[in-house]
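First the structure, in the form of structure tokens, and then the observations on it.
Note that one protein chain of the assembly has been removed; the remaining protein chains are unaltered in position.
Up next is chain A:
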Amino acid sequence: MFPREITAMLIKTLTDRLSAADITPQEVYLNRRQFMAGSAGLLLPVSAIAALPAAKSPLSTSEKPNSRDDITGYNNYYEFGTGKDEPALYAQRLKTRPWTVTVDGEVTRARTFDIDSLLKMKLQERIYRLRCVEGWSMVIPWIGFPLADLLKQVQPTSRARYVAFETALRPGEMPGVARRVLDWPYREGLRIDEAMHPLTILAVGLYGEVLPKQNGAPVRLVVPWKYGFKSIKSISRIHLLEKQPPTSWNMAAPNEYGFYSNVNPAVDHPRWSQATERRIGEFFKRKTLPFNGYGEQVAGLYRGMDLRRNF
């Protein structure tokens, strides 16, 4: 067990160091990764590294994405431990195949989607800013499709006002759930109009490849104008309902994490300021933007709402 993990770590470190996606042409870099994966396969099984073709999107930011090392080496995924480096070490145990996502509740055509059918959706690259509630941010080149594309297939009823999401719960593969740091399984929720918004996507890939496990493989939510914890990982169930669903961080500390959790520099976390953020890789801090800079597209969703009370 132990030497195996060390070997896996070494190979991961080696492949990540060699990848440098931002300076190597992608074709060359993909071939090299496949070669590395191939040689690693002689020692132990490595999940297949598959390229995902995706169309560019006008909704992407032109800001420079963080490196693959940054994005895959600094994660909050408490099912695999509360340290930022733990998901990269332990999430490799998660079996992401076979995988299904059940979509049910207030819909006319409830359905269970196989992960292969989700990978066959019309994929787009969406380069989004991600702002963590802890005060750091990154720019991440996701690959995915609008959540609306999936929801339209199940035909929400008129009573579907909210969408609840649930992360798979696998105590055998998730060492972090042995401790009740949160009330497992991890749960999140959106209002139906937030879920149907074109910026809201289900991501299945990152940097041109299938999603790494520490980033929420095989399929996760990305809602770029909300704090990162709203973008739930490794989704196994989506449930449409009439009432606002309970959400994990809100259940854990209702005075600190609201249901909406829109990025808002004017509303501080009770224990720390949200006015600024450190973009990973930068020395100076940046001013945090309302709705994480997506206000033009999403502010209308909250017209007439007191965002201090509905934080």
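Following the convention adopted for this analysis, a residue touches a chain if its C-beta (ideal position, glycine included) is under 8 Å from a C-beta of that chain, and two chains touch if they have at least 3 such contacts; residues count from 1.
Criterion: contacts and distances are computed from a predicted model.
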item: Hidden chain of the complex, named as in its UniProt record, picked from "Protein-methionine-sulfoxide reductase heme-binding subunit MsrQ", "GntR family transcriptional regulator", "Hydrogenase iron-sulfur subunit" or "DNA polymerase IV"; value: "Protein-methionine-sulfoxide reductase heme-binding subunit MsrQ"
item: Which of A:Ala252, A:Ala266 or A:Met305 contacts the chain that the document leaves out; value: A:Ala252
item: On chain A, residues whose C-beta touches the chain left out of the figure; value: 69-70, 73-74, 78, 82, 84, 134, 136, 179, 181-182, 252-253, 268, 271-273, 278, 280, 283-285
